[in-house]
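Of the protein chains in this complex, one is absent; all others appear in place.
Naming follows writing order (A, B and C), and every chain is counted from residue 1.
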Amino acid sequence: MILFNNDYSEGAHESILALMQETNMAQTVGYGEDEYCERARKLIMKAAENENAYVQFLVGGTQANLIACAAMMRPWQGVISCDTGHVTAHEGGAIEATGHKVLIVPGVDGKLTAERVEAYYESYLRDPAREHLVQPKMVYISQSTEIGTVYSLAEIKALREVCDKYGLYLYLDGARLSYAIAASDVTIKDLAELCDMFYIGGTKCGALFGEAMVIMNDELKDDFRTLIKQRGAMLAKGRLLGIQFLGLFTDDLYFRIAKQAVDQAMRIRKAFNEKGVEMLIDSPTNQQFPILSDEQVKALSDDFMFQLWEYLPDGRKSYRFCTSWATDIQGVDKLVEAIAKL
Amino acid sequence: MILFNNDYSEGAHESILALMQETNMAQTVGYGEDEYCERARKLIMKAAENENAYVQFLVGGTQANLIACAAMMRPWQGVISCDTGHVTAHEGGAIEATGHKVLIVPGVDGKLTAERVEAYYESYLRDPAREHLVQPKMVYISQSTEIGTVYSLAEIKALREVCDKYGLYLYLDGARLSYAIAASDVTIKDLAELCDMFYIGGTKCGALFGEAMVIMNDELKDDFRTLIKQRGAMLAKGRLLGIQFLGLFTDDLYFRIAKQAVDQAMRIRKAFNEKGVEMLIDSPTNQQFPILSDEQVKALSDDFMFQLWEYLPDGRKSYRFCTSWATDIQGVDKLVEAIAKL
Amino acid sequence: MILFNNDYSEGAHESILALMQETNMAQTVGYGEDEYCERARKLIMKAAENENAYVQFLVGGTQANLIACAAMMRPWQGVISCDTGHVTAHEGGAIEATGHKVLIVPGVDGKLTAERVEAYYESYLRDPAREHLVQPKMVYISQSTEIGTVYSLAEIKALREVCDKYGLYLYLDGARLSYAIAASDVTIKDLAELCDMFYIGGTKCGALFGEAMVIMNDELKDDFRTLIKQRGAMLAKGRLLGIQFLGLFTDDLYFRIAKQAVDQAMRIRKAFNEKGVEMLIDSPTNQQFPILSDEQVKALSDDFMFQLWEYLPDGRKSYRFCTSWATDIQGVDKLVEAIAKL
Partner (left out) sequence: MILFNNDYSEGAHESILALMQETNMAQTVGYGEDEYCERARKLIMKAAENENAYVQFLVGGTQANLIACAAMMRPWQGVISCDTGHVTAHEGGAIEATGHKVLIVPGVDGKLTAERVEAYYESYLRDPAREHLVQPKMVYISQSTEIGTVYSLAEIKALREVCDKYGLYLYLDGARLSYAIAASDVTIKDLAELCDMFYIGGTKCGALFGEAMVIMNDELKDDFRTLIKQRGAMLAKGRLLGIQFLGLFTDDLYFRIAKQAVDQAMRIRKAFNEKGVEMLIDSPTNQQFPILSDEQVKALSDDFMFQLWEYLPDGRKSYRFCTSWATDIQGVDKLVEAIAKL
């Protein structure tokens, strides 16, 4: 059985494990103030080409998102997300448990558009009962999105303009940022220029776990570590998070392994395309969502694990196939062969 | 200028004010444990024909709704509402500030249907990532609805069946319950049989303020008063709330004044209909929502106040005209005349 | 039976009821934007001798306190209160339900002292684990206090200096402000100069209900009404709150009736003193706390209602006797007589 159901089926890239092994008995202070964290922060600032980047390491993505919301909003404010956004779809109500409403703007290919955000805010402004509405304060986007699509640089710039116009924060969830970088024209440097806060995903991009929150807006930096502690997100052995990102940002590992994963995903996409299998969405990244018949599912299930993704309105079902840094090329060979035989 | 913009433009029905005057210097204990509250509770239990009804008085509707949510749900649970539900539309994120997500099921004429709630819960059950979803626990309906429509007894019974099937609580927001009673086949006795909790609205139905929360489900009664206190909803001079409902439930005042308000609303509806003015929705209660041209609005604005309600997708706008216990028949005469002249 | 157990046993001062009667059928807009509220605001600004005072009316004290906390603090911040403060003692966890810790500094006669607040903040600053501590951000005091004592102007000025030194907000709970004004050298004008936010109590000072929140610090004014709405504290018929304060601040009613209540309380205090009854505390305001034997309690209980206040460490018990605007002088005569006979 070969697993394609997600991009977190294995441990970490071997170079990270090696680094953990090597540094295991070194004694450091706790809570992310050790030298490994410091070195990782410097590497991230270098990748961002930005001295102003304030980096704190968190353990996981839902945690990162709820903490970003707590940092950015006052109690009566809400976060704009598209309907497929992770914050509204798959976090068990984490944002609401933090006290905030997720304000839904229908997405296009899993993405918010500047036009729709602007229209939403304008309708808020002109609502005669505005004082009784949740005040939009923050725009949440994910790169790559939950369904594998990516924002172009122009699209993010347009969102930034809308945010500037209305005094909104722009926050980017980079759980799968490496794959998006491999498939789009947006760099970490761009994000550092355009976002108030964003995170660079580790868990799904080669690390054991860990997300690097990058805060660009100065007014969001104060007390951020106390907030992390309060939400149970401050790792005692914080060094471990530093080590993950030290590994990922050494010799461009972060970018190289994502590139390879996307290449393999493209092979899978091509195989489905050649077989005439319809895709839920045209995804250029490591997640692919074919719409399969029960028979096709049966044929593939003996040798491959993949995930039931969505029941479509017309009764059909889409499934998720993921590649990752750990995807075995021979495994993809077999999958491609099996798809051809469908 | 005659105000039709809402149903809370005046003070209280004169008999309530008289009762307040009369009892003003009587000394009572505080926090709703006085004799007036006790007598009002008994009258409500009588109206409900139900000895099991546990009644506590609250000050306002948003307060009532957020407290009901806090009483009924655990942190990972959410409340199902239709898209026009007050809890999601006009309470400034009160439910989210209480920690819970409002789960939207598209409404039909401002109402949830049993079928759609069932379909929603079934899709929750079959979702492979169910553990990462907010668990639906409570169904929120309002009677009359935010756009003036009413649930029939059969519709509420059908919702109750779905709730029973899936272990959901049924909660009814009765901010405008009196008007709904005047326009539907649903009685307070029915609600006492079918709902786990509901409130009988006072503020918009003849009282100065106040909502009577009626708890039928025994597991929701314990500690409810501490919850009220915690949310800042326990009135020190709780007697005032008792007095409101004592007045409303004496000699059927609650029902009589609503009947008259609905009668006047029907005159307004008829006037718009005769003029060929399209209505946003066919409302049998005290709120009417004509779709008016800017010219029509201009023509009516000199003498009448009414509320811009909604920007329609096609660019037109709907407006709200309300009647209430306090509506002056001569005022309606003038409005009807003015509509005829449009 | 004459009730001395609290200061909210009756309705409202007759002039307020008259005002309500008189304005009952006037039509106004809702939510506190009507002319009565506007006039009341102006009267309060005049009493504060301060054009910068931003006034919003709330229904009750717990509500006022939790909303002040939500307005003043970020999620990782806490409010300093003395151990007898209402926010920690008798609000059912309202502040914690709003997400904030109440940081206890032991009081002196029910009051915080500038020295102790300073010492507390200094110990926070020098704590090596400061990042893991709740950050103090707000100082909560009540005037008069929960045990009837009052802050002098010098004491509040000293607290203000400490707040300025450490960037803390100063918030004053004025549930019983009128009685404190009658018994101290602190005026509303002083509070407007010294506090970031404070409220002028209505419920316990002659109104049916209602508290006037006065915001002096500009950074706390934005969006305050949305916060009120969110917490269920925005009265639909907001005019009622305006009318209460219109009544209270006309012809110095607020100050006159409190003066009379304090005079009567002093008679009760004197009676206990002359009888050699020890008091829990030396209170110059309308609340008196004699320490009574069970026999004494028995002797007084037939004709008077008063409240068991506190079990003392030595096994004795203190009781609360309150006067108010509504206290009947003949009733006090009888009580004084009964005390003399103990």
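Please note the rule applied: a residue touches a chain if its C-beta (ideal position, glycine included) is under 8 Å from a C-beta of that chain, and two chains touch if they have at least 3 such contacts.
These figures come from a predicted structure and were not determined experimentally.
The residue from A:Leu43, A:Val102, A:Met138 or A:Leu235 that touches the chain not shown here is A:Leu235.
Residue C:Gly92 is the one among C:Gly11, C:Gly32, C:Gly92 or C:Gly238 that touches the chain not shown. Interface note: of A:Cys37, A:Ala53 or A:Leu66, the residue touching the hidden chain in the full complex is A:Leu66. Among A:Thr28, A:Asn50 or A:Thr187, only A:Thr28 touches the chain left out of the display. If you put the hidden chain back, the residue from B:Arg116, B:His132, B:Lys221 or B:Arg316 that touches it is B:His132.
Within the entire complex, the positions of subunit B that touch the omitted partner chain are 31, 70, 74-76, 99, 131-133, 135, 223, 225-227, 229-230.
Of the residues in subunit A, those that touch the hidden partner chain are 1-3, 5-6, 8-12, 14, 17, 20-21, 23-30, 59-67, 91-94, 97, 203-204, 208-209, 226-227, 229-237, 239-240, 326. By the touch definition given at the top, subunit C reaches the unshown chain through residues 75-76, 78, 90-93, 95-97, 99-102, 104, 123, 126, 128-129, 131-134, 307-308, 311.
Here is the rule we go by: only the chains that are shown with their structure count from here on.
Between subunit A and subunit B the CA-based rotation angle works out to 180°, given as a multiple of 5. For the touching copies subunit A and subunit C, the fraction of interface residue numbers used by both exceeds half; the interface is of the same-residue type.
Separating the CA-averaged centres of subunit A and subunit B is a span of 41 Å. Separating the centre of subunit A from that of subunit C, both taken as means of CA atoms, is a distance of 49 Å.
For subunit B, residues that reach two or more other chains under the stated contact definition are 91-93, 97.
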